[in-house]
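Structure incoming, see below.
Here the complex is missing a single protein chain, while all its other protein chains stay put.
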Amino acid sequence: MLSGIPLFPVQGSTLAPEVDALYFFIVAVTSFFAVLVSVLVIYFGFKYRDDTGLKVGAPITGSIPLEIGWSLVPFFIAMGIFVWASVVFFHSVRPPDQTVEIYATGKRWMWRFQHVDGQREINQLHVPIGRPVKVTFTSEDVLHDLYIPVFRTKADAIPGRYSSIWFTPTKTGEFHLFCAEYCGTKHSGMIGSVFVMEPDEYQAWLSSGGLTGSMSARGEQLFQQLACNTCHLNDGTGRGPSLVGVFGSPVKLSTGQTITADETYVRESILTPQLKLVNGYQPLMPTFQGLINEEGLLSLIEYVKSLGESRTGGQQASTAAPAAAPATAPAK
Amino acid sequence: MITATATESPVNYLNHQSTVASWLLTKDHKRIGLMYMVSVTIAFIIGAFFAALIRAELATPQGDLLSADVYNRVFTMHGVAMVFFVLIPAVPAILGNFVLPLMLGAKDVAFPKLNLLSWYVFVLGLTFTVGAMIYGGVDTGWTFYPPYSTEGSNSNVLLAGIGVFITGFSSILTGLNFMVTIHRMRAPGLTWFRLPLFVWAVYSTALVMVLGTPVVAITVAMVAVERAFGLGFFDPRLGGDPVLFQHLFWFYSHPAVYIMILPPMGVISEVIACFSRKNVFGYSFVAFSSLAIAVFGFLVWAHHLFVAGISAYSAMVFSFLTFAVAIPSAVKTFNWTATLYRAAIWWKAPMAWVYGFMGLFLVGGLTGLFTASLGIDIHIHDTYFVVAHFHYIMVGGAIMGYFAGLHYWWPKMTGRMYHDGLAKLSALLVFVGFNMTFFPQFILGYLGMPRRYHMYPPEFQVLNLASTAGATVLGIGYLLPMLYLTYSFFKGQKAGANPWLATGLEWTTQSPPLPHNFIEQPIVTEGAYEYSKREIKVA
Amino acid sequence: MSGHVSPKSTYYAIFGALMVLTGVTVAAAFVNLGTFNFPVAISIAITKATLVILFFMHVKYSSRLTKMVVAMSFFFLAIMFGLTLTDYMSRGWYTSPRGSTGAGTQVGVSANPPARTETAPAAVQEPAP
Partner (left out) sequence: MAAHADSHGHGHVHAHHPAHQHHFETMEQQSEAATLGMWLFLVTEVMFFGGLLMAYLLYRVWYPHAWSEGSLELDIVLGGVNTVVLIGSSLTMALAVRAAQTDQRRATIVFLILTMALGLTFLVIKFFEYKHKFDTGHVPGPNFHFEGPDAPQVEIFLSLYFALTGLHALHMLIGFGIMSVILWMAIKNRFSHEWYTPVELAGLYWHFVDIVWIFLFPLLYLVDRSHHFA
C-alpha cells in the first residue's frame, strides 16, 4: 500500500464507488467546459491579434439568446449535479438499520474506540468486512473530525453532542484514519489505522484480550452505581420515566415539544436533566456532570439502547420498536 | 471621449508636495491608494514568507524543519496575513482607491478624511497582528474556531483577534466610502449603464463589505471576550454551540471571498475591453452578475459546514444555493470569452496577466462544483482539495487580477512604463508556478490528505515535493514584478496620458494625474467602452 | 438644504405613541399568552422602531435610496437569522432510530419528524404519583 505514488484513493467501502462515480462525472463536465473556454480563448488570442494597437474590434455588444443559453445550460447541469450529489449525501449520512455499533471519543490528540462487546483500542479501529459499521463519537475538548479517506466519509466531533459516520467496508487491509478538523499542536499526530478484517478474524479479535464485559453490561453497572435504577423503574411507576423502549422513540416534553430520544438526548438528560423534562415528571433528577466521563456516558447510552431492544417484539406491539419507523429508513 | 489632454502640467499628485507629513496627512485618494500599496505589499511579503516556510516544511513527510507548534503558528499567520491584510484590501483599497474617483470624473472620494482614517485603522490592525506574530504568533488557524480558540490554544489569540477586528473597520469604512462615492460623485452624464464595469464590481464589493464585515467583527469580538473574561457564547460546557460561531463567521467569510474576487473580475473586464479594442460582450449581464454574486454570496455560507454537524436538510438548501451562485460567475467567463471574438487583440503585458487569470479562475471556479456537491464534499472537506480550490480562486484569480490591474494602471499611477517583456515573463512564471504548486494538491486532497497537517504519510511525499518545487517558481514570478516595477518607478520611460489608447475618464487626465484629477469637470456622453465608434489617435 | 421640517406636534404625538406602546409591551409580558408572548413583544418593538425610523429619522420624507438602504439592512438581517435557523430548526429531522446524524438537538414545537407522527406510541409516561 505504501509503494509507488498513489494518484487515486482505494475504494474501501460501498460508498466509495458512488462518490467516485459522481466525482468522475463532474471531472468530465468541468473538463469539457475548461477545454472549451481555454481553446476558444487561445484561438481568439492568435486569430485576432493586432500588434499595432491601432485597429478596433468588431462592434458587437452582446446577444440576449446567447446570454440566456449560457445561463440556463450551466444551471441545468448544476442542478443535475446537485440532485445526484444529494442522493449520494443521504446515502452517506443515513446509516442502515442494522449496524455494528462502535463508539469513539476524540481528545487531543488521540481517538479512543469502544466496541459494544467490550474491546477498547486507541488510534486503531478493527472492523469486519461486508457489514455496515456505525461509529458514534464525540469530543472531550475541542473540535475534531473522524475521517477515513478510503471509505469517503467524515464528520466533525463536537464536544457536548454525538456525531456519527457509517460505512460497509469492502476491502480488507490497513487504511488511514485522520483527524481532519484542526485541533491544536499535534493535530497531524491524531491519526491511526483502520483494520478491515474477515468476519471470522474479526470475531477472533473481538474475543481476544482481557475483556471487561460488554458496554451495555458496563452501562448497567453504572446505572446501578449511580442509583439511576432507584427512580427509573422499568414498569414506569418510578419517580423518573421508564427507559424501556425509549431510545429512538419520540418523547413528549414538559414544554409541549416532542423530540426523538437519540444519543444526544440521552446524554443531555444525564448531564442537564432539567433542560428537557419528560412531560408529567417533576424536575427531581440531579445533574451527573463531573460524576461520569465520556466513555461512561457512552456505556450508559448503549445500556439504554439495549433496554429498547429487549422490548422489541415484547409485550406491547404499539410501543414503537426502535427498528420500526420505516418511513425514515433509506429509500432503497 | 478625448484620448489625451491638451497640455501636460509639470505638477502632479506625486510631486506637488513632498514632505513626509504631506503623505501621512494626505486626503488625496491617489496617495492613499499608494500608501495601501506599500502596506499591503509588506503584508504580502510577510504572508509569502510564511507560505515559503509551509512549503519547505511539507517537502518532507517527517515534519523535521519546524516543530509542530511552530508550523501551526506559521500556517495561521500565513492565512491571517494573506486573507485580512492582502486579499481583502488588495484590489479595492489599492486600485479602487486610485482609479474609482478618476473613473467617475470626481475630484476625490466622498469622504477623503474617512479614507485616510481607513488607512490608519488598517495599519493599526496590521500592527496588532504583527505584534501577535512577534509575541509568539497564533495557532488557531485563520478561522479562529472555538472551543480551541477560546480555551484550547495557548497563543496570542487576543492580539490577533483585536487586529482582525480593527482591520474590519477599515474595510467597512472603505466600502461605505465607495458606495457613497459611486452614488453621489458621478460626473454629469455618467449614468449607471455608462459606468465602467470595474465600478460595478467595486460597488458590489462595497455592498459585501458594509453588510458582512460587521458580523465577523462582532463574532471575533465574542471569541475574544469569551477567551478573556469567560463570558459564554459558544462554550459547549454551558450548553453553547461551537457551530454557531461557524455560522456567524462564514456569514461574512464566505462573502469575503467575493470581496476578494469581484474587484479583480472588474479589472479583467476593463483590461479585456481595452486590449481587445471592443465593447465588453453583454455589458449589462456582466454588470448585474457582479451584483448577483454579491447578493447570492450571502446565501451560501453554510457550505463550509457540511461536515460540521449541521442538519442534512439545511445542508441541501445551502448546496442548492451554492450551485446557483456558480451561474453568474460562469456568465462572466463566457462573456469575456465572447468579447475576444472578432477583437483586435493588442498583446501587451496586462493582457498576459488576464490570460493567466482566465486559466486559473476557470480551474478554481469549476473545482467549486466538487466542493458544492454534498456527497463529494463529505470526502474532500478539510483536505488539500479545498486548499487547492481556494488558492486557485484567491491567489490564482484575485492576485492575478490584481497584477493585471496594476500593470494596466501603473502608467497612470506613476507616469512611467515598465519592461513589457519582463512583465509577460513574470505572468508566465506565475501561471506555470501556480499550477505546479497547487494542481498536485487536488490529487492529494482526493487521496485524503487533511489540511493543516504538519506531518503526513510518506506516500504523499512526491506530490508534496512537486508542490514545493512549483512554489519556488511561483516565488520568482512574484519577485520579478517587484523589481521591474520599482525600477520603472524611478527610471521608466514616460508614459503619457494614455499609453494604451484606452477609453475611460481616468485616461483623459495626465499621468500621473493632477492633485485634483481633472482640469475641469468632465462630461460624459457615451458608454464606457466605445472603442469601435472612435478613430484611434496616437496621443 | 431643503430637509423636511416636521411640525412639533408630530414629534410629540410619536413620543406619546412610543410611551403607550412601551406600556403595552410591559403589560403584555405579564399576561400569559403562551408561545405568543415572544411574537407580541417583537411585533410591538418593530412597531416602535418603525415609528422612530419613519418620523424621528425622517425616512418617511427621504429619498427612495434611503428607504432602500433601510430596507436592505433588515433584509440581510433576515437572511442571517432565517438561513441560520434552517439549520437549527431542521436538526435531527430524520434521525433514524439506530442512526443519529449527529445533528443532535431538535428544537421547535413542530419539529417532530413528520414520518414519525404516524407511528408515535402513546408515550408511556404517566405523571409521578
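Letters A, B and C name the chains as they come in the text, with residue numbers starting at 1 for each one.
Here is the rule we use: a contact is a pair of C-beta atoms (placed from the backbone, for glycine too) under 8 Å apart; a residue touches a chain by one contact, two chains touch by 3 or more.
Computed from a prediction, not measured in an experiment: that's the story for all the values here.
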item	value
Where the missing chain makes contact, among the chains that are shown	A, B, C
Residue, one of B:Leu102, B:Met133, B:Met179 or B:Ala528, that touches the chain absent here	B:Met179
Option touching the unshown chain, where B:Gly189, B:Gly239 or B:Pro458 are the choices	B:Gly239
Subunit B, residues in touch with the chain not shown (by the definition above)	9, 11, 16, 106-108, 110-112, 114, 172, 176-177, 179-181, 183-185, 210-215, 217-219, 222, 225-226, 229-233, 235, 237-241, 244, 247-248, 251, 514-516, 519, 521
Contacts of subunit A with the absent chain, listed as residue ranges	255, 272-275, 283, 287
Touching residues on subunit C - with respect to the absent chain	1, 3, 5-6, 8, 11-12, 14-15, 18-19, 22, 25-26, 29-33, 37-38, 41-42, 44-45, 48-49, 52-53, 55-57, 62-63, 65-66, 69-70, 72-74, 76-77, 80-81, 84-85, 88, 105, 107-108
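In this section, only the chains that are shown with their structure count from here on.
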item	value
Chain ID, smallest distance between chain and overall C-alpha centroids	B
Subunit A and subunit B, separation of their C-alpha mean positions in angstrom	36
Distance from the mean Cα position of subunit C to that of subunit A, given in whole angstrom	33
Where subunit C touches two or more other chains, by residue	92, 94, 101-102, 104
Multi-partner residues of subunit A (at least 2 other chains)	93-94, 155, 158, 161, 163
Footprint of subunit B on subunit C - complex, ascending	65, 72-73, 76, 79-80, 83-84, 86-88, 90-94, 101-104
Of subunit A, residues touching subunit B in the complex	1-2, 4-9, 18-19, 22-23, 26, 29-30, 33-34, 37-38, 40-41, 44-45, 48-63, 66-67, 70-71, 74-75, 78-79, 81-82, 84-94, 108, 141-143, 145, 147, 149-150, 152-156, 158-161, 163, 176, 178-189, 191, 272, 275
Of subunit B, residues touching subunit A in the complex	63, 68-69, 72, 139-141, 145, 147-148, 151-153, 236-237, 239, 242-243, 276-279, 281-285, 307-309, 312, 315-316, 319-320, 323-324, 326-327, 330-331, 333-335, 337-338, 340-348, 355, 358-359, 362-363, 366-367, 369-370, 372-379, 381-383, 443, 446-448, 450-460, 462-463, 500-501, 531-534, 536, 538
